[in-house]
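Only a single protein chain was left out; the remaining protein chains are all shown in position.
A and B are the chain letters, set down in written order, and residue numbers restart from 1 in every chain.
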Amino acid sequence: MGGWLFDPAHWSGTTGIPVRLLEHLGYTLLTLVIAALIAIPLGAFVGHTGKGGFVIVGLSNALRALPTTAVLILVVLWAGLGDFPVYVALVLLAIPPIMAGTYAGIRAVDPVTVDAARGVGMRESSVLLQVEIPNALPLIYGGFRGAALQVVATATIAAYTGAGGLGRFVFDGLALQDFGQMLAGAVLVALLAVLVDLGFAGLQRLTVSPGLRPVGSGGKS
Amino acid sequence: MTWIFENWERFWEVTAVHLRLSVVPVLAGFALSIPLGWWASRSPKARLVLFPFANVLFTIPSIALIVITPVLIGTKILDEINVIVPLTVYTVALMIRSVADALSAVPGNVVAAANAMGFRPLRRFLTVDFPLALPVTIAGLRVATVSNISMVSVGALVGLGGYGQLFTEGYQTDNTDKVLAGLIGTVVLAVLADGLLLLIGRLLTPWARVGR
């Protein structure tokens, strides 16, 4: 069963495992960057002003119900094959968790802290950037990492419309009735998901203030 | 939209299949997650095993799990079971945490009071702990249901039924309308199921709405 995965022939060339891994990682990271650029400002703005919260929640739920396969196919039918449809489908998938995490994170900042920030003379932009967002980071990361897991897993589907990534092994294996190849694809996706999550966990540790770690764990860093 | 009205019967047919393929895993997964979640809420050791395991299950792409399932359990490639089992697995993975969190959040003094009045464990669980855990549990169930309804479509990529068939057929015949029909069907189904669960939750937990 592991034979396919460990065959050196599958580890080289433009259709080899390293290339597919990088493609998959590329889809994932660019998707997350685009989604974060859209979702974090939206979630932060609504969380900060407290206005339109129901829009965020409603929009998140509606987007969550959207089948990624359908979005991918629709955009391919409209715009043709390529990476663009993949990004549209994956970004729409990644926006809800990041937006919901950001919104919830900002709303969860202790109102006393926010009151103090205004009371010491911070302008609204500073209240948001220097106090609310740094304190919301744990929940923002929560949403972001959830999105990352989903994107890594779902980017597999990109191969259905001929795009690259690890999904190629799953769909090619399916077409060839090559079970070893399919399994290798699935295992590699799961592995990549775990690695990506570990990477973001590390980033989280570096960027979130030690003051926000659960009490008791602050001492041993 | 015109496709739906011109192919009304076919639309109902795939709707029925889609509904079956998404509701059965939700029910099965929910039933399985109650004892597991209860176990996780009671034992830190169980949490240490169950939670990371659930996280890893999530990272397996649904298409891969659907493809691998028949090999693992020996069913035919076009058996509906091949979608029902993976979706059940995802539901359990998601619901364990909801159920465990919900049960852990039941106030300790309420549990102590119930014990002091002489409730036996099973009866206490059914009449005190579980009802109090319902709001959080139902919130988790809503997420699981919506994501299941959206994920069933993936089964079509290997030839299984549901709205996903409209996607693959639409793709192969360059029929945007057909794909849109399936997409609308999925979203409407998800919104309806979500609303229904919300309503059931409100009816079952009238105490959660009073005050505040």
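The rule is simple: a residue touches a chain if its C-beta (ideal position, glycine included) is under 8 Å from a C-beta of that chain, and two chains touch if they have at least 3 such contacts.
We adopt the following convention: contacts and distances are computed from a predicted model.
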| note | Its UniProt record identifies the chain omitted here, from "Cytochrome c oxidase subunit 4", "Transcriptional regulator", "Response regulatory domain-containing protein" or "Proline/glycine betaine ABC transporter ATP-binding protein", as "Proline/glycine betaine ABC transporter ATP-binding protein"
| query | What are the shown chains that the omitted chain is in contact with? | reply | A
| request: Write down which of A:Leu29, A:Val57, A:Met122 or A:Leu191 is the residue touching the left-out chain. | output: A:Met122
| message | In the complete complex, the non-displayed chain touches which residues of subunit A? | response | 110, 112-113, 115-123, 126, 131, 134-135, 137, 208-212, 215, 218
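Basically, only the chains that are shown with their structure count from here on.
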| For subunit B, which residues count as touching subunit A in their complex? | 56, 58-65, 67-68, 71, 143, 146-147, 149-151, 153-154, 156-158, 163-164, 167-168, 170-171, 174, 176, 179-180, 182-183, 186-187, 190-191, 194
| If you look only at subunit A, which of its residues touch subunit B in the complex? | 61-62, 64-71, 73-74, 76-78, 149, 152-154, 156-157, 160-161, 167, 170-171, 173-174, 179, 182-183, 185-186, 189-190, 193-194, 197
